[in-house]
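Encoded as structure tokens, the structure appears first; notes follow it.
Here the complex is missing a single protein chain, while all its other protein chains stay put.
The chains carry the letters A, B and C, assigned in the order they are written, with residues numbered from 1 in each.
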Amino acid sequence: MEYDEKRCDDIQICYIGGGSQGWAWKLMSDLYLEEAISGTIRLYDIDMEAARANEAIGNRLFAYEGAKSKWNFITASSLAEGLTGADFVIISILPAGFEEMRSDVHEPEAYGIWQSVGDTVGPGGIFRALRTIPMYEVIASAVKTYCPKAWVINYTNPMSVCTGALYRIFPGIKAFGCCHEVFGAQRLLLMAIREELGIEEDDRHKLRTNVAGINHFTWITEASYQKMDLFPIYARFVEKHYKEGICDKVTDFHFMSQNKVKFDLFRRYGVIAAAGDRHLAEFVPEYLKNPETVETWGYALTPVDYRIDNKRELNEKSRAYASGEMPIPIEPSGEEGVAQMKALLGLGEIVTNVNLPNKGQLEAPHEIVVETNALFSRDSVKPVMAGALPDSVKLLMGRHMQNQEMILKAALERDTQLAFGAFLNDPITARLNLKQAKELFSRMFENTRQYLPDYESIR
Amino acid sequence: MEYDEKRCDDIQICYIGGGSQGWAWKLMSDLYLEEAISGTIRLYDIDMEAARANEAIGNRLFAYEGAKSKWNFITASSLAEGLTGADFVIISILPAGFEEMRSDVHEPEAYGIWQSVGDTVGPGGIFRALRTIPMYEVIASAVKTYCPKAWVINYTNPMSVCTGALYRIFPGIKAFGCCHEVFGAQRLLLMAIREELGIEEDDRHKLRTNVAGINHFTWITEASYQKMDLFPIYARFVEKHYKEGICDKVTDFHFMSQNKVKFDLFRRYGVIAAAGDRHLAEFVPEYLKNPETVETWGYALTPVDYRIDNKRELNEKSRAYASGEMPIPIEPSGEEGVAQMKALLGLGEIVTNVNLPNKGQLEAPHEIVVETNALFSRDSVKPVMAGALPDSVKLLMGRHMQNQEMILKAALERDTQLAFGAFLNDPITARLNLKQAKELFSRMFENTRQYLPDYESIR
Amino acid sequence: MEYDEKRCDDIQICYIGGGSQGWAWKLMSDLYLEEAISGTIRLYDIDMEAARANEAIGNRLFAYEGAKSKWNFITASSLAEGLTGADFVIISILPAGFEEMRSDVHEPEAYGIWQSVGDTVGPGGIFRALRTIPMYEVIASAVKTYCPKAWVINYTNPMSVCTGALYRIFPGIKAFGCCHEVFGAQRLLLMAIREELGIEEDDRHKLRTNVAGINHFTWITEASYQKMDLFPIYARFVEKHYKEGICDKVTDFHFMSQNKVKFDLFRRYGVIAAAGDRHLAEFVPEYLKNPETVETWGYALTPVDYRIDNKRELNEKSRAYASGEMPIPIEPSGEEGVAQMKALLGLGEIVTNVNLPNKGQLEAPHEIVVETNALFSRDSVKPVMAGALPDSVKLLMGRHMQNQEMILKAALERDTQLAFGAFLNDPITARLNLKQAKELFSRMFENTRQYLPDYESIR
Partner (left out) sequence: MEYDEKRCDDIQICYIGGGSQGWAWKLMSDLYLEEAISGTIRLYDIDMEAARANEAIGNRLFAYEGAKSKWNFITASSLAEGLTGADFVIISILPAGFEEMRSDVHEPEAYGIWQSVGDTVGPGGIFRALRTIPMYEVIASAVKTYCPKAWVINYTNPMSVCTGALYRIFPGIKAFGCCHEVFGAQRLLLMAIREELGIEEDDRHKLRTNVAGINHFTWITEASYQKMDLFPIYARFVEKHYKEGICDKVTDFHFMSQNKVKFDLFRRYGVIAAAGDRHLAEFVPEYLKNPETVETWGYALTPVDYRIDNKRELNEKSRAYASGEMPIPIEPSGEEGVAQMKALLGLGEIVTNVNLPNKGQLEAPHEIVVETNALFSRDSVKPVMAGALPDSVKLLMGRHMQNQEMILKAALERDTQLAFGAFLNDPITARLNLKQAKELFSRMFENTRQYLPDYESIR
């Protein structure tokens, strides 16, 4: 090998869920624009056809002469094939199909329980965890067998318990979880800088933010830009937009948020909630009593039918990209995956927020997966100590942390009874009496039973 | 001093809340029947007249020749006078009056929130804590000044946070909290022994029970009688009485419980809830949705009007006892206070359940006040390690532990905002939306404002 | 089964090291005098002949009509046979023979390192641990397989790490370690009571002592008798005997101690060291510089030759007992084993000191095996919280705790290098330079290599 301090070639990436559309295409686009690394991406998916479509899309894309690097895409026919020799493993899977997701999100509505996303906490998050964790057990064991030294990047939700499952099964794993929700809060900070100071900064990497919390209920407790503390600036911005809200990006209606929940949380606790309002409200369901409350707070519930329509369009695009009818659009995704891989290869140190088992970086029980900043350098991810959160925020978060620990344990031990305990302890189910709760849990269990073969029904 | 290994004389007890009727009279009765100790009881009460009444009652009682020991009762006109030279301090106070209690218990009813007792958790427990803890600060400081080596026995609710406050203000204090709720569960075990085995045991001290939890949400995780494990025996007893319930003692209707909540919790978690159903339901409010649910589960809500009537009767009795019209009834109270004091004096070792800051006796955050067994011997109370609770129980308890820590902190720092955080985190307020919650909190704050002079209103 | 609350019959005890002479005979004698329990003792020993001798001795003994209970002794030909169906397992083994012990105790003398016992800490204790722990792995696995619910009582040294090994291999084991060294300190307290107060108490169970520490470096931090604090009484006793010392029992010269080390430690730290001086000095080797220092402090070094002679005599006795030439002497051993078993069977609750993994009973790292009081009741051993030790004692103890953790880890992982780290960290080897230390370690390793087959030599 010719040593070149500025680049790494022949990198082997195994992409589990390699038939994924959104995430896989973003990765392709980011790699297309990055000249420092090259190699092979092995796409593994239980839907092998989807993987093959991405193989075609990827290889066609990197045949363009504009590509700044050379990547080869192949479809792996087994986990073993995908993982053996991998330097990086990306996991981005959809556990089960839309019917299961429909049960997660909409079944509780009959009991007056509304969920804006349904993939993290609440009834939806719990059932999604119960069926995903067994899959993660398989993945973690395979990583241990085939590529124990690879870095594993998880994108699947529920983030905390999925990432946690990897470590429980293979404690020596080098895994972390990535989520872009914090970036939205950083975009808001850039908007505040523009509005309040008239400075046209649009690179969120120029901000310094201290991140503390759990995924989708993450907080920025310190923020600065150059020599300035951004908290007073953000406070003015919040007051100005408190009533009407303000969007930080263009989205479809069903993903819409005007950040009013975020602004209210800032008023209440003095720290910056750093996830979309649709996620935040699921942790603090006073904002999510019913569709009217949701409307008042200016965000949207995302129906599964919308996701199905969306998927149909994506399938169309996939066909068009794979066949060459349409070029895949190239634009920076805003994700950090490629930057993280570069840092891990020794191509520059970065600090960014990731999900890792707590070893003390957050004042919270150890081993629970938390989201804080971490220092990435060659073959090393070291969390940065996150400092304290306000007591009232700890109070809100403590319950969810406890729940996540128990959900993970319930899934690993296939203990349906304990899962039901977590279900009852979620703030969103508090409106149910015991009989209703049992009924709803049982219905959701039956709806998705196909993916829960090792679990017993609740007593 | 003539050494007599079997007795201790000249003991000085300071009784704070010395005008108390129920508790003070029970103590008198127990001392009357106990020959090993004698001395002086200094009654201190902000209602000095009530203290004087007890002075009269006590001195009249111990003038009877049937008294097995000699106790002298005096009224102390200040904490300083009461505490100086005290060997023991008993605290049993009623923080504020019935109007405040009415606010604690009944104000939330307008918002669909029912409380069976209202003195431990929930809106009632929180407000009771907010006004009691400042009083406990005064007491702890006075103990530090006037009798730092005295043993302090707390009977006031909310037990956990009141006992905790003593330690936060004076970390060197030798205090513990006592509650008789566990004894009720032990009585049920005796009933089970009788029914299932035909053994007529009526001394609960013959049982061996391992106690673990927090006050009023305490659990028996192991129980034996002679060579027998009582769990299978209790399980049969529970199944037999699950539907109809069974009372473990004669009470007025408003204190009634048929133990159906306790039996249901046993079915759910496999361990024995060891407090009255009226208390238990406040921790797991699926049992306390509304008066109908309460009726279904076979226990009673205790209205404050009933307490007022009751108080009127007690006042009558007090007059009659003090004047000598009526003799005070002498019967063992079933409480452990006298036995504990004897053990602390070196007159025999005992093991019993008490409330103490967690130093590791329970798998739970340190410093939170927990209830476990402890070994009492001469000038020494050492908690017994309680072992593990089932995960589902930990989950239920964890939230209340966190809340109690925050309530204590909120009270010590007069932080109304944090108190409101705890209020929102209580499972019983989960049905409220944010606006309603704020409104209820504010009303309860205004109702009892006279006792909350140092706290600001919430924002 | 006919229920008799006062007795338990058909108890199955497996005695590993069943050819033992001292301990096994003591147990026989104690059982002979105890009427509440009866059953079978299965003697397992790698020296099966020794086990058979004890079988003969035991059966002959219980044929006497004076026996208060009936016990049957049989020799088990395998661990499986001995353990299957056992209610209790006693472990009291001699790891390897006298030549290995000679290496443990005497090899270091060439380097100016003297050890009074050589079985707990220091070079001798470390090597004894390295060869014993692999045997304990076998035992713990067998218990897990054949009698996972049995109570396991360990008497083998080094106590802390042997007991710890059982839990590391089978975390669900119900094991504790017993040692009588604390009883000696209690005898001294009885002597103090006699001398200072003129009270003729000779039952150490009447004392209340709080025990805290690690085996053979255990401390009594509170002691009372009836209503009296024994600390001022002991302090006077110490001052009176500080210079000349005083023996608490009759022993052979080579086991002799005049308690002068114990008295000096009391002067220095204000708490009562509760092990024989021969053990204590090995933890604080300022008392063990050389034979002259030892003489000054009034205790003896125990040579292995003396043990060999002693063993010869025991063999003689064994023959005589087994053949019936001589009757086995019957007297209470003063050990607690039988009382502990009775309590575990539900025949009366006791509090006594035992060795258990730290779960918080001592302010020290968790999982290290510590010695504190525990409450024994039916099928339950719950440690009593031990409270704090003086800082200076913590400092002395901390180093040994750390070492024991590392020795256990080194043995479980067969990590000779780490064992050498512990060897260097022991206070007694501090006088060596690195070259000498390596040399001594290597010689001891070679001497006992036969029992260290899985370990590599040090680098």
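Here, contacts are C-beta pairs under 8 Å (C-beta built on N, C-alpha and C of every residue); 3 or more make two chains touch, one makes a residue touch a chain.
These numbers come from a predicted model, not from an experiment.
Every shown chain that the unseen chain touches in the whole complex is listed here: A, C.
Touch with the chain that is not drawn comes from one residue among C:I193, C:V338 or C:L396, which is C:L396.
Residue in contact with the omitted chain (choice from A:N210, A:N355 or A:T448): A:N210. Of C:T251, C:S323, C:Q417 or C:S457, it is C:Q417 that touches the chain left out of the display. Per the touch definition above, the residue from A:L33, A:A235, A:M256 or A:V351 contacting the chain not shown is A:V351. Listed here are the chain A residues that touch the chain not shown: 5, 8, 208, 210, 222, 224, 226-229, 345-347, 349, 351, 359-361, 373, 375, 377-380, 382-387. Counting over the whole complex, chain C has residues 267, 286-287, 289, 293, 391-392, 394-396, 398-399, 402-403, 406, 409, 417-418, 421-422, 424-425, 427, 430-434, 437, 459 touching the chain that is not drawn.
Here is the rule we go by: only the chains that are shown with their structure count from here on.
Residues touching across the chain A-chain B interface largely coincide between the two copies, over half of the numbers being common to both. Taking each chain's centre as the mean of its C-alpha atoms, chain A lies 55 Å from chain C.
Annotation: 46 Å between the Cα-based centres of chain A and chain B. Residue positions of chain B touching 2 or more other chains: none.
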